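A single protein chain has been removed from this complex, and every other one stays in its place.
We just call them A, B and C in the order they show up, numbering each chain from 1.
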Amino acid sequence: MLFKILSKEEFRNFIDFLLKDTEVIAPKQINVNADGKAIYQFLPVQNFEEIRLDYETTDYSAKTYFLPYKEDLSSCSFLGTIWDREIKYRIQPRAIVGLHACDINALLKLDKVLAGDRFPSPYYISRRKNTFIVGIDHDPCEGGFCQSVGADVVTHGFDLYLTDLGDRYFAAINSNRGFNALQQVKTREPTARDNNDYLEVRRRIASQFKPLEVHNLPNLMDIEFESKVWKKWADKCMSCGSCAMVCPTCYCYGVEERITMNNAKSAKIKQLYSCQFLDFATVAGGLNFRPDRETRLKYRYYHQHRGFVEAYEEPLCVGCYRCGRVCLADINPPDIIQDLQTEYQE
Amino acid sequence: MKTDLNVDVHHLTRIEGHGNIEVQIKDGKIQEARWDVVETPRYFEVMLKGKHFSSAGFLTARICGICSFGHCLASLRATEQAFGITITDKATKLRLLAKHGETLQSHILHLFFLAAPDFLEVPSAIPLIESHPDAVAMALRLKSLGNRICEVVGGRATHPVSLLVGGVARSPDELPGLRDELENALVDLGAATELVRTFEIPDFHRETEYVSLKGEDQYPFIGGRLVSSDGIEKAEQEYAAMTNEYVDQRNTSKWCKLSRESFAVGALARFNNNYHLLHPQALETASTLGLDPVCHNPFMNNIAQLVECVHIVNDSIQLIDALMESDSELTMVPVTPQAGEGVGAVEVPRGILYHHYNYNKDGYIVKANCVIPTTQNNANIHHALNDLVTKYAEEGMKSDRLELLCSMLVRSYDPCISCSVH
Amino acid sequence: MKYLGIKPKRPKIAVFDFTGCEGCELQLVNKEETVIDFLGSVDVINFREISSTISNDFEVAFIEGAITRDDEINRLNEIREQAKVLIALGSCACFGGVNRLKNAYDFKKANQEVYGKQHKETLPARAVKEIIAVDLQIPGCPVDKPEVERIVQHLVWDVPYQFPAYPVCFECKQQYTTCVFELGQLCLGPVTQGGCRAPCPVGGSGCWGCRGPAADPHLKEFLQIADEREFSRKEINERLSFYSGFEGML
Partner (left out) sequence: MTNLFHPYYITQEAEMTQPLDYNRRSRLKHVDQVFRSEIINVIPLTDMEKLFQLRILDEAERERFSFLPGQFVMVEVPGYGEIPISISSSPSHKGYIELCIRKAGVVTSILHKANRGAVVGLRGPFGTHFPIEKMRRNNILLIAGGLGLAPLRAPILNVIENRTDFKDVHILYGTRQSDMLLFSYQYEEWNRIADINLRVIVEQADPTWTGSVGLITDLLKEMRIEPMQTYAIICGPPVMFKFVCAHLQQEGIPMDRMFVSLERRMHCGMGKCCRCNIGSTYTCLSGPVFDYWTVMNLKEAI
């Protein structure tokens, strides 16, 4: 990896350069909550001033720019008994500025599922490859446990990654595209002092996390399959699906088709779904493989912390804590995992 | 020739709600010529009691599915008057824009889908899809535009969700697109005028009193003083003296009167009282269609509606320009409930509407009253029906023709019956 | 028009209004882009609000409004006898809707207040299904036209229609909305039947529950979270009973 130093002023020029002909998505403050705390979202921005790189976290992850909540997979036009199919992939290049490490790690995990060798998804790949990613380091967000699941540092999956050194950014370059882009502004090579400052910042960040014991989770999930912990938490779950919607890695979906009133055109529509919904595993005739909240909630954790580990040697969860924050019933991974550990120890 | 004639229209079609026309003529003399509203009573004024101010706008919108925005706006205004709240300029403009959307949608619905079939001699607009495809497409485009405006500002086309006490929940970003559509609508309105010009409006004049809001510097829609063509003028708060509601034994809707036994509200009333404030293009449309102030032909209400559409579309363009220029983003002001009472008068498509609430200090309604345009028109419809039947029966008109004319007369008031029996 | 060589049925439909605002009926002629195809895919036999052709030779009856008077019960029974498929259209027909709010008041006093000495007949507002058998309920205040279109498409093909199993929150989240709870406001989204595309939370007023309970709603937890956020029971109940969709569950 190459490193460069970029002054804050030059970073601004860099954004202006991006904005010239690329759609730029960045954290924006959209509101304040009832307690006066700022609410941020990844949204398209028009100018540098709108970007808030000091954001703590966003309510929603940036997943929707890769896996839209709703997406037309294809459309059909009917001609008598036959029909023609049209498929369009999104190819407009765009940039996402300000992703935190957890969110980039989330993309790397999605890459494994959606761009891996088994049935790669062209819809995902075309979005992923056409998105220029600028990441940024930050202090831990409230509730975040990314360090425990190994998602607090990121070594690839982005074009540029910035660390704020006060008056300048320490920029890691991870792609040819990133390198070329940086050439549009003034940069310099890092000095020993820059390197030192950088490592100091990294150390400071790393030292602030509260550890959560997760290394034994895959086994624990099996051992505690019948645990009372699941029922305790599931009894609160309203099956609203919000957790999956804000999660940067949940990728489950459903497909349905629509046809116009005049039967001339139809669309095949994919929409992200949540495994907490009642009918997630229902089949025709009404048989539901996960009829109760307990099996549904357990499945979500089982998939993230055991199944995914089995398939890819790492958990699916990146510890961003968005699901915990969004859940009105306060169901959240650290508490559930802690409960499982406690029960296991007993 | 002395004849016996019977007209019995039980649940008149192509109007909103359930109303009956009954005419009996024996030996050429009217025994009976009635307009009765038989809709089931709903008691909204009672339901409002004990409700929190935040519910009132949503609840009263459900008085009427066609003018839900109007009800909501009247309700918000009544509450804001009671709490002593002044909303921001931006919110005022957005609300008026939403109001315009509804008026456009409602007028076009009435004119082309409910009234036009009579003039084109078909039972409904459905056959027109084949016989007059261009006209139907034009009318649908205009109606759709009205709905779109409502959606953009109010969150959806029927029963708004973004109009709240204190202002408007959000400032829409779809305004530039709307503006383009409005520009295009002017062309459609030209075609509409040409079509309506071919309608044969019955030549029937009956002098009556017209009541509306009084425009000061612009054609009036939300709030202001009340005025009648017989020269009565009152403040918004004195609406009760302007309406004088009373209960008719055979009707579930109330009746009203002012200087005479009945008065009229609606597009024609607004036109008659405020024509000088119309957009020049609207005035031009009026003169093209032979609508001159002060007009006493109730059938001309249809024409006045189209004239208002022309005004509204022009005014909406101006509103959007002003909204896009204004740099203030503020659409909501803080709301603190206080004890008090307030009246909101709003010109909804069918005429002037009043909401009147009394609040306790916690912001719960203690007493509510709503006076609906159709309520105000009922007596006038009834008496106009009498005069119409008298005139045409004397001319020896046949039953079925008379039935059609009676129905057309009622329809021209564009009555909104479920609304009137709120 | 044929589809895959299959000729669709053209069901003969009728629309009847009872006690309500006729807003749901209005939706049938809204959504202008498709309304011609919509009306063209069925045979409109009886639709008083827009047409003067009146006949009783219909197969599918859409009922709008709550039932609040004896004559309405009679009319409803006659319609049921004729209709092969009877559909309750909108929250009033499905639950009684806002009309049901009046049931909490003394009718004598109510009548006195509105009509003075003149007596007007009224019964407690009821849902259509409380009087006769209903084949399908389309809730909403007003109904969501795209959903009605889809239901009619399913009728045309004679295939079952399944309402979404998810609550309003799902479609709210899909639109990137800031949860109104976060802004300190109340919302019935977590317990309300989805499918409306969440116009109310998105529009800034929170969900009022017009579509009634979601599949397997967790009201107990909902009340818990509302309590925790210090909404008064009075406010919560006013919300939950507004469209009467949660009638009998509170």
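One rule holds for everything that comes next: a residue touches a chain if its C-beta (ideal position, glycine included) is under 8 Å from a C-beta of that chain, and two chains touch if they have at least 3 such contacts.
Bear in mind that the values here come from a model prediction, so they are computed numbers and not experimental data.
Trainee: Considering the full assembly, with which of the depicted chains is the omitted chain in contact?
Mentor: Output: missing chain touches A, C.
Trainee: May I ask which residue of A:31, A:47, A:155 or A:180 touches the chain that does not appear here?
Mentor: Only one of A:31, A:47, A:155 or A:180 touches the chain omitted from view, namely A:180.
Trainee: What chain C residues would touch the chain not displayed?
Mentor: So the residues of chain C touching the missing chain come out as 3-6, 154, 157-160, 162.
Trainee: So that we can see where the missing chain sits, which residues of chain A does it touch?
Mentor: The list for chain A reads 21-22, 73-74, 76, 78, 81-83, 85, 87, 89, 91-93, 95, 113-114, 117-123, 125-126, 129-130, 132, 177, 180-181, 184, 222, 225, 251-259, 263, 266, 268, 273, 275, 280-285, 289-290, 295, 299, 302-303, 306-308, 310-311.
Note that only the chains that are shown with their structure count from here on.
Trainee: Specify the contact topology among the chains shown, as one of line, ring, star, complete or other.
Mentor: line
Trainee: Name whichever of A-C and B-C has more C-beta pairs touching across its two chains.
Mentor: Counting C-beta pairs in contact, B-C comes out ahead.
Trainee: Would you kindly tell me how far, in whole Å, the mean C-alpha position of chain B lies from that of chain A?
Mentor: 51
Trainee: Calculate how many whole Å lie between the centre of chain B and the centre of chain C, each centre taken as the average of the chain's C-alpha atoms.
Mentor: 25
Trainee: Taking each chain's centre as its mean C-alpha position, how far apart are chain A and chain C in Å?
Mentor: Taking the mean C-alpha position of each chain, the two centres sit 37 Å apart.
Trainee: Going by the contact rule already set, what residues in chain C reach two or more other chains?
Mentor: Residue numbers touching two or more other chains: 40.
Trainee: I need the residues of chain B touching at least two other chains; which ones are they?
Mentor: Answer for chain B, listing residues that touch two or more other chains: there are none.
Trainee: Could you pull out which chain C residues touch chain B in their complex?
Mentor: 17-27, 29-30, 32-33, 35-36, 39-40, 44, 47-54, 68-69, 72, 97-99, 101-102, 105, 109-111, 113-116, 118, 120, 122, 141-142, 199-200, 202-205, 208, 235, 238, 242
Trainee: Within their complex, state which residues of chain A touch chain C.
Mentor: 30-31, 33-34, 39, 41, 59-60, 64, 69-70, 78, 80-81, 235-242, 245-246, 258-264, 271-272, 274, 277-279, 282, 293, 326, 328-329
Trainee: Which of the residues in chain B come into contact with chain C in the complex?
Mentor: Going by the criterion above, the answer is residues 11, 13-18, 39-43, 45-47, 49, 51-52, 55, 58-59, 62-66, 68, 109, 113-114, 117, 123-126, 129, 136, 140-141, 143-144, 147, 154-162, 164, 169-170, 247, 249, 252, 254, 418-419.
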